[in-house]
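Report on the structure given below.
Every protein chain of the complex appears in place save one, which is left out.
For chain A:
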Amino acid sequence: MSQPTLSNFIIKRPWLKRWMVPLSKWYKEAAGYRKLGLRADDLIPEESEEMQLALKRLSPKEAYDRVYRMRRAFQDYQYLSPIIKEIEQERSEREDLESMVIKKPTIKSKLPDIKSKVPDSVKSH
């Protein structure tokens, strides 16, 4: 379904245009889809008969570009953070092992207990 619009009404009246154009520019900035590389028409919900037919009528190049823009936009997931967490774990494990205190078993003690000096609150895993 095409978007309902007052744009023609506003453009014909210069006093309205003078106020509305900067407002519309601000709104478009705030919407932010341009920053993701999307066009306004990419946002139109495609769950309607007209839209499906319109998509079928697109030229191959336009269709490809539309899909490309959408794939490029929906990529916001953490790809580095899990790896960074792993590296931090490795580092802290090394720290813990370095600061270890070993109690050797004597005849009286029950088991060879290996105590770590690092308090529980600091351990990250």
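Note that in this section a residue touches a chain if its C-beta (ideal position, glycine included) is under 8 Å from a C-beta of that chain, and two chains touch if they have at least 3 such contacts; residues count from 1.
In the analysis below, contacts and distances are computed from a predicted model.
Per UniProt, the protein behind the absent chain is "Ubiquinol-cytochrome c reductase core subunit 1"; the candidates were "Sine oculis homeobox homolog 1a", "Ubiquinol-cytochrome c reductase core subunit 1", "Auxin-responsive protein" or "TMEM9 domain family, member B". Within the whole complex, the absent chain has one touching residue among A:Val21, A:Ala40, A:Ala63 or A:Leu97, and that is A:Leu97.
Chain A meets the missing chain through residues 90, 93-94, 96-97, 100, 102, 105, 110-112, 114, 116, 118, 123, 125.
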